[in-house]
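Omission of a single protein chain aside, the complex is shown with its protein chains in their original locations.
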Amino acid sequence: MERGTTLALVGPNGAGKTTLLKCLATLLRPSGGEGRVCGFSLREDADAIRERTGLLTVRGYVYDELTAEENLWFTARMARLGLSRESLRAELERVGLDRAADQRVRTFSTGMRKRLVLAQLRIRPLELALLDEPYAGLDTQGMALVDEYVREFRAAGTTVILASHQAGEATRTAERTAVLRGGKLEFADHDRAAATHLSAHSLGAQDR
Amino acid sequence: MSAKSKPAALLGLVALAVLLAGSVVGLFVVPADAAQGDVQRLMYVHVPAAWLAFLSFFVVFLMSVLYLIQRDLRWDRVAASSAEIGVVFTVLTLALGSMWGKPTWGVWWTWDPRLTTTAIMLAIYVGYLAIRSFADDPEKRARWAAIVGIIGFANVPIVYLSVIWWRTLHQPPSSPRSVAPEILWTLMLNLAAFTLVYIYLMMRRIRLARLEGKLEERVAYHG
Partner (left out) sequence: MDVLRRAWAIVWKDLLIEARTKQSFNAMVFFAALVLFIFSFALGPDTELLRRVSGGLLWVGIAFTGILSLSRTYQSEETSGGIEGLRMYPGDVRAIFLGKLLGNVVLLLSVEAVLFPAAAILFQIEMWPHALELAGIALLGTVGFSIVGTFYAALTVNLRAREVMLPLLLFPALVPVLLGAVNATTLVVVGDVMQDTGIWLRLLSAFDVIFFVICIWIFPIALEE
């Protein structure tokens, strides 16, 4: 992939999109073959990859018993970012969580959790953002927020891979599309008609 | 028999022969111990078994370290084989020690440092084999097993020391009785026999492990 571009990764449920993203995030070890992420080898320089890559999952890695701000502080600390409390609060404000900043995540709705996870990703200087089903469980406002973030990532030069089983969602902001089916990856340049075709027919398994 | 297993078969025969010789000598030729009587003959089996139990574990440790450094599954196969055989020798050691203890001290079990350490070593072995059964991926299995093998073995000397202190602090140490030469020779003979048996079993087991490994690969590839 070209740096700074946005790719939509689509495929039916169970095709392995999450597995692929986790491999790229160095969470899973590939059973064979070679991979390079941001110019670093998956096998040898995993740490360098982790420095530059962020993964957004459906549930996200947040602790229910901590507040939004505490969760963000923890992320900042673990990612070795020297961010002040003010900048963290500012980030929470950007995602619309400023009023809930001191509430425990246990009380959050799905949408609020998603926003927090987005914030966790945003405070890190990433070269590659891996978003797994970022639109899941969000209302229109939430989805617009994700779109906005993807655009911001692109503006900042971050490469983005968006995985979704709903082709229409993912291809909205992406420049290219890749379909993962039966263990094979097929690239296609972004094309409105092709996207509709994909969503209606190729991903039929979950439509039936 | 294929050409490959000829050396193993030969070794097996030799091992059997030496074992037979050692048993005959130990049971009939060598005179019984003056103090303990015929029961003492159990030592000719108990001591070599104990020695081999320990040797097997050392091999597990060595192979575990080698595996973690080189990530070559061959080392893991040797380690696993040695662990299986080691368990047998360990159980044998404990059983024989127990059998010897009953007529000698009147009890089936004592907290003697060596016996206790051997029992704990058995627990560590079992843990080693147990954790192997939980991984399907050969590399993950080898990795976990290697870790358990290394830590387990590192613990054995410490356990031994602590049990010795536990049992013998301020008790006079038992003075080593001088051993008659023919007893020593019989012991050596049986030790050699057991070692040959170990090597023979290892050769067989490793070959089996190699075949199992190939089967695993094929299954994984074809799904």
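When the chains are written out, they are named A and B in that same order, and each has its own residue count from 1.
We take it that a contact is a pair of C-beta atoms (placed from the backbone, for glycine too) under 8 Å apart; a residue touches a chain by one contact, two chains touch by 3 or more.
Computed from a predicted model, the values in this text were never measured in an experiment.
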item	value
Omitted-chain contact residue, chosen from B:M99, B:V159 or B:I206	B:V159
Sole contact to the chain not displayed, among B:L13, B:A130, B:L184 or B:V219	B:A130
Touching the absent chain when the full complex is considered, from B:L55, B:V91 or B:I120	B:I120
Selected residue (touches chain absent from view) among A:T6, A:T57, A:S164 or A:T177	A:T57
Residues from chain A at the interface with the omitted partner, ascending	22, 25-29, 47-48, 50-51, 54-55, 57, 59-66, 70, 74, 77-80, 104
Chain not shown, touching residues in chain B	68, 120-121, 123-124, 126-127, 130-131, 134, 143-144, 146-148, 150-152, 154-155, 158-159, 161-163, 165-166, 169-170
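Heads up, the rule we're going with is that only the chains that are shown with their structure count from here on.
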item	value
Centre-of-Cα separation between chain B and chain A, whole angstrom	53
